[in-house]
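Removed from the display is one protein chain of the complex; every other protein chain stays in position.
A and B label the chains in the order they appear, each numbered from 1.
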Amino acid sequence: MAAVQETIDQVRKIDVDQYKYGFETLIDSITAPKGLDESTVRFISAKKGEPEWLLNWRLEAFTRWKAMTEPTWAKVHYPKIDFQDLYYYSAPKSTEGPKSLAEVDPELLETYKKLGIPLKEQEVLAGVQGSRVAVDAVFDSVSVVTTFKDELKKAGVIFCSISEAVREHPELVKKYLGSVVPQSDNFYASLNSAVFSDGSFVYVPPGVRCPMELSTYFRINAKQTGQFERTLIIADRGAYVSYLEGCTAPMRDEHQLHAAVVELVALDEAEIKYSTVQNWYPGDAQGKGGVYNFVTKRGDCRGHHSKISWTQVETGSAITWKYPSCILRGDYSRGEFYSIAVSNGYQQVDSGTKMIHLGKNSSSRIISKGIAAGYSQNTYRGLVSAHRKATNVRNFTNCDSLLIGDKCGAHTVPYIEAKNSSAHFEHEATTSKISDDMLFYCRQRGLSSEEAVALVVNGFVRDVLQQLPMEFMAESQKLIGISLEGSVG
Amino acid sequence: MLEIKNLHVKLADEDREILKGLSLTVPKGEVHAIMGPNGSGKSTLAYVLAGRDGYEVTDGDILWNGESIIDMEPDERAAKGVFLAFQYPMEIPGVAGLTFLRTALNAVRKKRGEAELTTPAFLKLVKEKGQKLNIDVDMLKRPVNVGFSGGEKKRSEILQMALLEPTLCVLDETDSGLDIDALRVVSEGVNALRDKERAFVVITHYQRLLNYIVPDKVHVLADGRIQKTGGKELALELEKSGYAEYTHKAA
Partner (left out) sequence: MNVAVMKTKAEQAISESFEAAAEKLPGTDVVRERRAQAIGAFSSLGLPHRRIEEWKYTDLRANVKEIFPAALDDAMPLTIAELIVALGPLAHVDAHRIVFVNGHHRAGLGDFADAAGFEVAALGELLATATEDVSADLVSTPEGGDAVETLNTAFVTDGAVVRVTEGASASKPLLIVFVRTGGSASSVAVRNFVTVEDGASATVIEAHVVLPGAAQDAQLNALTEVTVGNNAALHHAKVAVDEGKALHLTSCDVTLSADATYRNFQFSAGLGLARNGLNVIFEGEGGKIDLSGGYLARRAEHIDTTLVVDHAVPRCESRELFKGVLEDHGRGVFQGKIIVRPDAQKTDGKQMSQALMLSEDAEFDSKPELEIYADDVVCGHGTTVAELDPDLLFYCRSRGIPEKEARALMIESFIGEAIEKVENEQLRGALASYATQWLGRSSGR
């Protein structure tokens, strides 16, 4: 019973008015002048001391972006964003110059401590979970610290901020940046390509199994500042890496823009497991404030037998617009997408995935669980396609929605395109509320109605929660407010 | 007479050899049991006898009544009298059992140079066979095996066998998933079909089935080869001592 009670408490915590990461860090920052033009792009590039090729790459993206219009096909509604009324770069003053943990502003360390993110390696070692996680902490536009770098280096794994990667490993960045999400991919990806400030970079060399979980923690702090991080992960032949990103933002009345790009590349027989626990500020109970989360995430299973697995727990943001996808280019490659999207208050979620089967015998699996409550709208949008030459591809899709309350909406918009007769696709979707019979059964056995709901919701998302790395189970539980009912372990 | 000579079989898209020089002779009128541990190649043997895709015979031969059947299509083999009772009979949604059986029976009859049966004659035959086997033919009005219990599926297999009148019956783990009553009905069906013109290959993991279908000979299949041959008492022996001896020998 204790576990159930815990669940109820946690469900309460996700109530939008109880966002516990909403504090603001008061810290001196250096910002780019408000607005966006070519000089903003040059400013960012110069701030980061970037080489000429990258500046040109950014400028090309900016030119493309200017000619584009915002996409309108998603089932989300919001007032038009004034892209000139935003700051595109903000960095804590203290992060200028080279940094070790000792040099990091104590104010920042305090922030991460409050967020529950361990940045001191010895603290991590002493942590209750007993397992180690390397963290890259990104605060507004810059990476403030990356932990366990040395130990990872011994294994040959490169884990650093993308700015550092541009300096230290330009050949890798040049080779892979934009190779999965091109500069002209879509409106927000182009914007990101022009003004991205920081993000994480991971390279796992051939045959190496990354010795620990990698993680990036994103924090938007500054006012009216867009966050445009860029993450690039490459798993070379036979390599394996598991990576998790988490994110939070202070409670603010105005909306904040977050337009990230994540690119994953898996070569022959490599595997990347990418998990997201997204908890940007969702806005208040009246729908005021909150982050606009317009994100492009894509993985390229470039090699044969490669595998990319996306797991996402989406609880935050006023608007979520993201479709972590897999291009299954390699023969026998495999893509997976596991998602829990919880929306409450006036949140709007339009999320899903694309599984593009280009390689022979490639397979994919999609499990999506949407829970809509309050006045929220929760949409699953997905594409599964088999190319003409991709023989024997398989997909199984299951997307279920659960409605709590009669003012919310749950929508399912899958596209299924089979251009090859040997494709074997199965798609199923259901939408329901928690059945009265089920609730009655639970209550007859002595559970309160809240306990019964918690129990049923638990069961509903269980398949997906099990996909998260063990190390992050606790955090995810906290965020989603749902306990696992003994399935951990 | 069934003669399997030095049969080597591998999966078509893998290099692993499953049957490694299996030889076996089953004369007409006899029932031979093939027993063996999991993964010994029992089901492969059943499928190769029936001609399923996905297996490659790399060496050896299978003769049925002196004629090699390894290059024949599955339906040609059926016409030659080969019948495989599946471990997991397929469900065919939307095809009534009667339609399926009539189509099969007439196809086989045609290939055997016999006249096709008219619908009334066919229905009469089905009823007759059903009665003999104590099987309710009403189940044939439903789509083939759809929603059938494990026992019903096996009964439907036996009824198909009785109708198609094969001369070589291969039973692949027919006892799996059956309770004792269903096992009895199925075994009685098989026994009723025992005939001096008909050979049976009964593949099973457990001795239990052989209490009901008493074999003339028992062969132990392990590591893709017949390791030992004996009378029905060999099955009892195996029940006591297990397959360890043979798997070790194989290793």
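In this section, a contact is a pair of C-beta atoms (placed from the backbone, for glycine too) under 8 Å apart; a residue touches a chain by one contact, two chains touch by 3 or more.
Nothing here was measured: the structure is a model prediction, and the numbers come from that model.
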item: Option touching the unshown chain, where B:24, B:45, B:62 or B:79 are the choices; value: B:79
item: Hidden partner chain, touching residue among A:61, A:266, A:327 or A:423; value: A:423
item: Touching residues (missing chain, whole complex) on chain B; value: 50-53, 73-75, 77-79, 82-84, 86, 89-90, 92-95, 99-100, 103-105, 107-108, 111, 143, 160, 164
item: Footprint left on chain A by the chain that the document does not show; value: 73, 388, 401, 403-433
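Definition applied: only the chains that are shown with their structure count from here on.
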item: Chain A and chain B, separation of their C-alpha mean positions in angstrom; value: 54
